[in-house]
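Every protein chain of the complex appears in place save one, which is left out.
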Amino acid sequence: MHFSTPIFYLVSALVIIPAVLMVAMRNLIYSAIAMIACFIGVAAVFVTLNAELLAASQLLIYVGAISILILFAIMLTRRRSGAICLFFHRQSWAALPAGAALAVVLGIVLGSARFSAGSAPKNPSTANLASLLFNQYAFPFELASLVLLVAIVGAVLLAMRERRS
Amino acid sequence: MSWGLSFVIHLIAALVIGLAVPALSALVFPFAVRRLSGFMSDRLGPNRVGPAGFFQPIADFLKLLLKEDVAPLKADRRLFRLAPAIAFITPVLAVSVIPFSKGFTIANLNVGLVFIVAFSSFTVLGILLAGWASHNKYSLLGGLRSVAQMVSYEIPMILNIIIIAMLVGSLSLNDVVGAQGKIWFIAVQPLAFLVFIVAGMAELNRTPFDLPEAESELVAGYLTEYSGMRFGFFYGLVEWGNASIWALTGATLFLGGWRGPFAGNPGWLILKVLVLAFAVIWFFATFPRLQVDQLMNFAWKVLIPLSLVNLGVTGLLIILLPNSFLPPVAAFSWASVITIILLMGPVLRKALLRKRLKLNPGTELGTSQS
Partner (left out) sequence: MTPLQHYLVLSGALFSVGAWGVLARRSIIMVVMCLELMFNAVNIALVAFSNYANAGAGRGEVFVFFVLAIAAAEVAVGLAIGIAMYRLREKLDVDELDEMRG
């Protein structure tokens, strides 16, 4: 067995265990921390797939920006509703079997699928990635920046407290 | 098993250097701050323990170590203990991508620059959790302020790192040092260096941007409830470790890294780091603190537009003159730095006058009480 396989299982555990903990824990802040652990695990998965730039972007965007936003939102909304009382709702007993069924179906389908893929991973270099992103996908890239701009303006408008005159 | 051996060697080297850099900075820098700012404001500073007070940091360390480890009654204890450790991830990991001399980098990544920026998010996380877990309004407000400040100033920081990456044409720190054989980038991009310094001060929560610790309004910010070794962890290892990382990054990006006369070696890098750290201390002793609204305005209305213009012009020059872009970039950058310095006086005076008129209308500049 090649040494990459045990590393893969280790890294998968780093992704899946925090993810399950995140859904199952009552306290929202702890859930958020489990989510951050899961994001770091996903960055590790990217490293095993030779995608260092993506791993760094994952840390930068998910751990550095999105998690911070979510933590801010949790802290801003905690006062009266409390983190503890928000838990499972009336139909959530059905959610676990549904999720498990989805996992089984996806596992069977994806695990048994045959792709016309090579067995050895290739190594798309950062330069290769950049030339793809800024030549062939330049227009979607610009569109993404527009979406981000609209999102910033929209978020500020939605979250801003209305000034009473 | 050669890969296993090299993995173990790398791991040990990463741990030793990653822990040594923050530990040494925690011992040296707080003491240097106290002595130097004492000297600058004509005081003595700590001078009792050992010759000229040199053993003061060890005494402080022992004191912090022996203090009782207290957590507030209503605090979330697990998070309260976890937060300093999360924040400490940043300096330990970020050291590993810095090139210390030719061929001596713990992790020679081809995207090292992105990783340095990415690792800094752990400190933000730790500070936010520390502020939250303390269950104290001063801690929470200090933590939120600190995080807002760090996230805002990360943008000009990244924009200026991108400028250097464009000049080099690579994201690897080894290539950055390699490209500075003839001329350091501080001479090519002084504007980027200035913004890097200012944004770094804010990112590190240092004066004049040390509002999170504004003692008159927030006690000690997110550090309020921390005492003993956990305080030492945050204040010494995390804050000053990050200051070292910032200085190491700045020295590598703008001051030629380990390059220097008589064959480049880590000694030159350390010297440059000490020069940058001295600048931090100098600012600490010189500038007053900003207000929180001024701080945010400064990031979003001054630093980010300035960096964007610099980025755009530099990129344009690189595309127009692919073979000899360094002289025009340097000309543009120096011209803008000189313009900014010349304009700074009149603009500040005007802003001061406007503010004074707003505070008590009718007074003229010079006639109001100072």
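Each chain carries a letter (A and B) given by its place in the written order, and its residues are counted from 1.
We adopt the following convention: a contact is a pair of C-beta atoms (placed from the backbone, for glycine too) under 8 Å apart; a residue touches a chain by one contact, two chains touch by 3 or more.
Everything numeric here is computed off the predicted structure, so don't read it as measured data.
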Visible chains that the absent chain touches, using the contact criterion stated earlier: A
Where the unshown chain meets chain A, residue by residue: 2, 4-5, 8, 12, 15-16, 19-20, 22-23, 28, 31-32, 35, 38-39, 42, 45-46, 48-51, 53-54, 57-58, 61-62, 65-66, 69-70, 72-74, 76-77, 80-81, 86-92, 94-96, 98-100, 102-103, 106-107, 109-113, 115-122, 124, 128-129, 132-133, 137, 140-141, 144-145, 147-148, 150-152, 154-159, 161
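We take it that only the chains that are shown with their structure count from here on.
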Interfacial residue positions of chain A with respect to chain B in the complex: 3, 29, 33, 36, 52-53, 56-57, 59-60, 63-65, 67-68, 71-72, 75, 125-126
Touch list for chain B against partner chain A, complex: 3, 76, 79, 82, 109-111, 114-115, 117-122, 124-125, 128-129, 132, 140, 144, 147, 151, 154, 171
